[in-house]
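With one protein chain withheld, the remaining protein chains of the complex are depicted in position.
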Amino acid sequence: MKHFSISFIVGGGLTTLFIIAAILSFFWTPYDVELLNIKGKFATPGFEHLMGTDHFGRDILSMVMVGTRNAIAVSLIAVGIGAAIGVPLGLWAAATCMNGSRIIDELLMRGNDLIFAFPSLLLAIMITAVFGPSIINAIIAIGIFNIPVFARVSRGAALSIWPKEYISAARVAGKGSTRISYEHILPNILNLLIVQATIQFSIAIIAEASLSYVGLGSQPPDPSLGRMLNEAQTMIFFAPWLAYFPGGAIVALVLGFNLMGDGMRDILDPKLRQRSETGKASNDAS
Amino acid sequence: MSSFLLKKIISLIITLFVATGVIFILIEVVPGDPVAFMMGLSGSTEAADALRIELGLNVGPWARYVDWVWGMVNGNFGISYTYRVPVIELIRERALVSVPLTVYALFLSTAIAIPAGLISASRRGSLVDTSFMGVAQLGVAIPNFWFAILLVLFFSTTLKLFSASGFPGWDAGFLICLKALTLPAISLALPQAAILSRVMRSSALEVMNEDYIRTARAKGLNKNQALLRHGLRNAMIPVLTILGLQFSFLLAGGIIIESVFSLPGLGRLVFQSIVQRDLIVVKSIVTLLVFSVVFITFIVDLLYAAVDPRLREGN
Amino acid sequence: MKIINLIIILFLGWPSIGWPMTLNVGLQLEPPNLDPTSGAAAAIDDVVYGNIFEGLVRINEFGDIQPSLSLSWDLVNNGKSYIFYLANDVLFHNGDRFTAADVKFSFDRAKSNGSTNAKKYIFKPIVDINIIDPHTIMITLDQARPDFLFNIGLGDAVIVNEDSADRNSFNPVGTGPFKFVKWVRGDRVELVRYRKYWGPSVFLEGANFKFITDPLSAYTAMKAGDIDAFPNYPAPENLFLFKNDPDYEVVVGLTAGETILATNNRNPPFDNLLVRKAIAHAIDRSELIDGAMFGNAVPIGSHFAPNHPDYIDLTGLFPHNLDEAHKLLLLAGYPNGFNVSLKLPPPIYARRTGELIASQLGRVGIKVKIENMEWAQWIDQVLINKNYDLSIVSHVEPMDINIYANPNYYFGYDNDDFKKIIFDIESSTDAINSSQLYKLAQKKIADDAVNGYLYQLGKYGVWKAGLKGMWANYPIRSNDLRGVYFVGGEQ
Partner (left out) sequence: MTLLNIKNFSLAINDKNILHNINIKINAGQVVAIVGESGSGKSMISSAIINLLPQGAELSGEILLNNDNLLDKTEREMCLHRINDLGMIFQEPMTALNPLETIGAQIMEAIKLTKPKIGSKDLQKEAELILEAVEMKKSRFPLNTYPHKLSGGQRQRVVIAIALSQKPKLLIADEPTTALDVTTQAKIMKLLLKLVKDYGIGILLVSHDLAVVADVADHIVIMKNGKVVEQQNTITFFKSMKHSYSKQLFAAAKHKLFEKNVSVCSEIILEVQSLTKEYDLGNKKTLKAVNNVGFTLKRGENLGLVGESGCGKSTIARCILGLEKFGKGKIWIGGEPFYGQKELRHCINVVFQDPFGSFNPRHTVERLVAEPFYVLKKSLTNFEKRVKVAQILKLVGLSDEDLKKYPHEFSGGERQRIAIARALITEPDIILLDESTSALDVIIRNQILDLLKDLSIKLGISYLFISHDLTTVKNITNRVIVMKDGAIIEEGLTAEVYKNPKHEYTKSLIEASPDITRAIRRKEENNNENTL
């Protein structure tokens, strides 16, 4: 248990740090991120600029702060979209499956498979080719791929709840499957969904970084971590800090969320916790 | 079993068919005329019209869709707008880079992840476990393109061990090609290995709680023997799923890695084709990639059956 | 020509170790195909022009018209007809002999209805092609056109062989000093010296054009020695690293690319000359060149290449002056500025310059929203549908100031005085007069501040020290390798 608390504390700490930085960036950054100062370009990290400046003389710390905010915003909304559409679909599929009409379930799941079968980055590129690169299209592209994930997870979890006796009891009380899904199933799979959401969130951060790395995320002058990395690429030989800080920010952000997700799983998901305890049980003490 | 197979194959075909529709519609709405693109900033309109006829872009969308799908059914993927060679030839050339790269990366990630996951699981909570899983966490968190850049910096420019970019072609020799693919494969494999080792570990841990492991231990097998002889195959089932997903992901997901290392792979071809509006190439490759995903899922299903006698007998 | 080679050998010594050698040339863009007469992509000419294919005349490194397949020519009929005297003993790479019939075939093909030649307009004025004998041909135009000779020196007008013309896109057959070997798509095109070349023999045994899209890879490939020369290195910010390295030579030259802030003159507020002038004052070229090109570019004040003899320096016409810009905006009725969009195509110069321009215009109150797009979208939205406010692009066609005479071009500049100037240029056969007219044209569009004139796009040659004969400039797109050789002990 100790091991997991540490991961939760480290993860939670990192995440909180980034969230504070992101919120702070709404009100204050050390410098204006849209302020270009060619004369002050490539300043090395120091007192004046903690993380140095880039090729336009912009303050990297400020850009990392705003970039983090953008990454978090994109990921949150994208995961939110995925959950908002995917979870009801999954619950619906599970309900119809339990009612014996497998057609809707099959249709939904095959639809999910179809989205799953599309190479994600390619589809995102195609979506942005259709609508032009923008932060909203990045959200849509990432959001679409979250739908099947949430649909699957919630369907699977719901299917494990449906045979429970309290569901039968609710059905005996005359409750329909929609009401049962919302009253009994959803609250009981919520923990699992929250854990999944943290995982998806960290995946979305990387996806956003990849998209903006190829130039399809948020557009300049709005800073984005992925684009900063892309721009830094050719300058890494003489100004490596341009790449170290945004790259490090992505890694720390994802790491933070993953660790927190792991810790949360142990706290929130009693089944897994129980499992991990019985897991210890089979490890002998000799 | 045969009806199970038949059902799978039918659903495979339907999925592909629907996929072609989705792809076609998506491609149709992509703005930007391929002909205008090819003509550039100062191309003449007359030449553009001639080109349009030459490329078969002067007919309606429905006719083009039917032509395209019917062509693919007959193994004819059409002629690339920009390269003017059969698409299938382009795909074959690129697949000769992408598929080996994928296999290589998958081999690396499996070779790292499965032992690491097993060791972690069997020494749960130990220093080894904690450090392995710490590295895995880090591996999941590092974007692969960023990792690739760091690798290039270190191996190509600092150590000058590997050639930074390009692919010499298979006729240059197997080892030379393998060397050219090594850094890209590592940068693709690391995040995958991180994910895989976590799956392997948790799957192994779960299996270790199973009653049959206790039976095996009661027989007198020690923990590791019990895990290897009775746990491994059972634990491989979720790992297989992930492996299947990773294969498809790697096949198409190497776009960025391919461009960092200047590898002429499938991913870069599609990316370039989207940019150049070589839509017939985009359509065909995306279809092919979708097909490969569906097909690999199918293979994984068959593998399940090979591992699990319960599925083999179609229960 | 052979004498020149001899002189080189006598005075500079035999190009030493490794000669004859195969040169590895790095290019950022891979050509979509290898037929310069059908595609518009500059990347095709990058590989094939002067190496595989030759025209009747050849544009050299300095933009001069040189004899090529046509050893000399006469202008007759008041400048309406050209008589070309063709070289003897020229063999195509497939072994076919080159004759006047090939010239006729090539030009007729480019002119025909089904032609997909991107520069069909070159051939439009041709009214008659008359084969006088197998090595003499007369081409008659509708009127005197002084630019015709330059135009047939372009890649779009190279001479092709009837038997192989249809396969040139993937198996090019020309008359040049190098022969096509193979194309590993996505990686490289291999050329080898053509031993039966009709002209002076070249030094290189062969050439591999390697395509390296990623600027990072370009750097590492260069540093690792995989590439001998990058004629147009994609990252100006790295040039100083090579400059500081004695193993490499950096040659910054010029391209024919005028980088402009393209302005939609059709729509308000840019239909207002005061606004355009205000923008011209708001632009700080030195900051752009420093920030976007890392100092490696030449400022321009009009749409004309600075290395052209007829060039006049107009960069002082609208000096960087924010007060002046503010004043003009106030006069134009925009005291608080306005909102515009800036649509940027993919090249890195456009993206970087765009961010700086947005910032510079922001200083005078013009709020710029940047929209990055792919080329296809850019061509669709900006070039064809003219749906834009501002854009940044380099016009890399040589001598293309005449585009301002086309009111339907995406600038939307419709000025009768200017059209008159261009008309006079096109029909003038007098060199001194046309030079005057070109200067007039430059002045006219600069005065009207049609677009923001920023800088001439540089050509950043990076190659191993000791490599000689690479082009320093890109008057047209070509990496003509006929004069390339190594000197010195080490490669």
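A, B and C label the chains in the order they appear, each numbered from 1.
The criterion applied here is as follows: a contact is a pair of C-beta atoms (placed from the backbone, for glycine too) under 8 Å apart; a residue touches a chain by one contact, two chains touch by 3 or more.
All values derive from a computational prediction rather than experimental measurement.
Undergrad: List the displayed chains that the omitted chain touches in the full complex.
TA: Spelled out, the missing chain touches these shown chains: A, B.
Undergrad: Using the definition of touch stated at the top, determine which of B:127, B:175 or B:218 touches the missing chain.
TA: For the chain that is not drawn, the touching residue is B:218.
Undergrad: Can you work out which residue in A:170, A:192, A:205 or A:229 touches the chain that's missing from view?
TA: Touching the chain that is not displayed is residue A:170.
Undergrad: Counting contacts across the full complex, list the positions on subunit A that touch the omitted chain.
TA: Within subunit A, the residues touching the omitted chain are 100, 164-166, 168-175, 184, 187-188, 277, 280-286.
Undergrad: Which parts of subunit B face the unshown chain closely enough to count as touching?
TA: So the residues of subunit B touching the unseen chain are 3, 210-212, 214-222, 229-230, 233-234, 307-310, 313-315.
FYI, only the chains that are shown with their structure count from here on.
Undergrad: Which of line, ring, star, complete or other matches the graph of chains that touch?
TA: Contact map by chain: complete.
Undergrad: Which chain wins if you rank chains by how close their C-alpha centre is to the centre of all protein C-alpha atoms?
TA: Central by C-alpha mean position: chain B.
Undergrad: Where are there more C-beta contacts: B-C or A-C?
TA: When the contacts at B-C and A-C are counted, B-C has more.
Undergrad: Cα centroid separation between subunit A and subunit B, in whole Å?
TA: So the centre of subunit A lies 22 Å away from the centre of subunit B.
Undergrad: Using the average of all C-alpha atoms in each chain as its centre, how far is it in Å between subunit B and subunit C?
TA: So the centroids are 40 Å from each other.
Undergrad: Give the residues of subunit A touching no fewer than two other chains, as numbers and ranges.
TA: 129, 233, 236-237 - these are the residues of subunit A that touch more than one other chain.
Undergrad: Hunt down the residues of subunit C that sit against at least two other chains at once, touch-wise.
TA: Where subunit C meets two or more other chains at a single residue, that happens at 214, 216, 219, 346, 374, 377.
Undergrad: Which residues, counting only subunit C, touch subunit A once they are in their complex?
TA: 214-216, 219, 235, 237-238, 240-241, 287, 290-291, 346, 351-352, 354-356, 358-359, 362, 370-374, 377
Undergrad: Quick one: which bits of subunit A touch subunit C in the complex? Just the residue numbers, please.
TA: Listed in rising order, the residues are 34-36, 38, 41, 55-56, 129, 132-133, 215, 219-221, 233-238.
Undergrad: Provide the residue numbers of subunit A that touch subunit B in the complex, in ascending order.
TA: The contact residues of subunit A facing subunit B are 3, 110, 113-114, 116-122, 125-127, 129-130, 202, 206, 209-210, 213-214, 226, 229, 233, 236-237, 243, 247, 250-255, 258-259, 262, 275-276, 278-284.
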